[in-house]
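Could you have a look at this structure, given as structure tokens, before my questions?
Of the protein chains in this complex, all but one are displayed in their positions.
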Amino acid sequence: MELLAFGDTGWGDELFRATLMTIAVSITAMIIGFSFAAIFTPLKLSKYKSLNLVANIYTTVIRGVPELLVIYLFFFGGSGAIMFVASMFGYNDYIEINAFVTGSFAIGIISGAYSTEVFRGAIQSIDKGQFEAAKVLGLSKFIQFYKIIFPQMLRLAIPNLSNVWQITLKDTSLISVTGLVEIMRQSYIAAGSTRDPLFFYSFAAVLYLLLTFLSMKLINKLEVKYSRGY
Amino acid sequence: MDFELMVASFPKLLNAALITLKLLSVSLIIGLFIGLLFAILRLNKNIFINKFAYGYSYLFRGTPLLVQIFIIYFGLGQIEYLRSTVLWTVLKEPYWCAIIAFALNTGAYTSEILRSAFQTIKPGIIEAGKSLGIPNKIIFYKIQIPIAIRQSLPAYGNEIILMMKGTSLASTVTIMDLTGVAKYIISTTFKPIEVFIIAGGIYLFMTFIIHNVIKFLEKKYSFNS
Partner (left out) sequence: MNIFKKSIFSVLLSLLIIGNVYADKIRIGTEGAYPPWNSKDESGKLIGFEIELAYTLCRYIGQQCTVVEQDWDGMIPALIMRKFDAIMAGMSITAERQKAINFSQGYADEVASLAVMKGSSLEGLDTPAGINLTKPNADAKKALKTLTAALAGKTVCVQTATIHQNFLDSGDVGKVNVRTYKTQDEVNLDLASGRCDAALAAAVAFNDYAEKSGKPVVLTGPTFSGGAFGNGVGVGIRKDDTELLKKFNAAINKARKNGDISRIAIKWFGFDASM
């Protein structure tokens, strides 16, 4: 137990910070994932086949290739890709990216593919009558979406989004290649230094279980809130 | 883009894909039995058995597969006592450590899939069986299980694909599966993008095959025939 002490003698404080990092990366990745979903879900539901294809390639490739490969590919090729994307917006200088951004983006891309599927499924299960009624009310397309369709989509999506959250949270264990010190990497370091892998990896499992448990409690509260009136 | 490298590494990666498939199939078969067992345990009336099965499922679904593999491979390898028992002949090999981790992991997810399939079987079917005088055991084995398996096909197909991606973690414990060989080629040629395109392509192809086989099975065993 002294191994877990806070301060210089034990690994407690490092592991605590690593847990915060895991949470930070997971949340950032989810948000980045939502941004991707915001682009690709409409593409998937569009009436233009070519746009459908682009979105389908994204979700199929990212969900069909192991996360390790996506992360490696992103880490090794991502810097160039980001610079390429930025140059589209007119920013041509060399870009420096730190490990947190790289890691969150890598997981975010993966998370986004799953989120895209979830949102697509949710929108497709909203009763068609809702769309018609919204149109009939004469509101602008924007308000139609935000005030009528979006809240309903969220309610339907929350159970599956909680699965995406679990996947994202566990995927953060794979980004040690970017050097980011989250739970898995810190346990790895501690295990190597103390030559006690059993203790530290088991403790890492406990930490992840704790995060899973707390997430479930929070998400249940969210579900209740969004199901009000149903 | 180094096409020469892509062509040269293709056969090596294809060979490694066979190892991936071997890992996948063995893990799935063992995992299916584990899943069936724990799904049944979960439906048991006894609260201790119920909670125990739930605990197993929660443990393996709530922690990353990477942690599970590391505990089994490095963690168990550390225990001096284990090394002197007959278990060591199994745990010594990275291949078996990986299979154990994968099987336990997929077993947990499979048990959830099967459990929910069992619970959504229309009670009418079981009642019909009982009214025909069929003993409970036979109802279970000849009616409930086949129906549950049929209903689980979509979700289980998903699980197969998730497990195939999971096998890539075998590369973290020295196994030269598709991902392991890909990493090796990259470390000697320093050309990550070309290699990952081929390796990723092979994974996608396997996903495609699995997806279509499951779709075919779904159609074949659907109730609308």
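The first chain written gets the first letter, and so on, giving A and B; residue counts start at 1 in each chain.
Here is the rule we use: a residue touches a chain if its C-beta (ideal position, glycine included) is under 8 Å from a C-beta of that chain, and two chains touch if they have at least 3 such contacts.
As the structure is a prediction and not an experimental result, all values here were calculated from the model.
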Looking beyond the chains shown, say which of A:45, A:139 or A:189 touches the absent one. A:189
Which of these touches the unseen chain: B:50, B:78, B:116 or B:158? B:78
Among B:25, B:174 or B:222, single out the residue that touches the unshown chain. B:174
Just to verify: which one of B:42, B:115, B:165 or B:183 makes contact with the chain not shown? B:183
Check each of A:20, A:38 or A:210 against the chain that is not shown and name the one that touches it. A:38
In the whole complex, of A:58, A:75, A:119 or A:199, the residue touching the missing chain would be A:75
State which residues belonging to chain A touch the missing partner chain. 8-9, 14, 32, 35, 38-39, 75-76, 79-80, 82, 85-86, 89, 94-98, 100-101, 105, 176-177, 179, 189, 192-193, 195, 197
Quickly run down the residues of chain B that touch the omitted chain. 74, 77-78, 83, 88, 92, 94, 172, 174, 183-184, 186-188, 190, 192
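Here, only the chains that are shown with their structure count from here on.
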Contacts from chain B onto chain A in the complex sit at residues 58-59, 61-68, 70-71, 74-79, 161, 164-169, 171, 179, 182-183, 186, 192-193, 196, 199-200, 203-204, 207-208
Under the definition above, what is the set of chain A residues touching chain B in their complex? 60-61, 63-69, 72-73, 76-77, 166, 170-171, 173-174, 184, 187, 191, 195-198, 201-202, 204-205, 208-209, 212-213
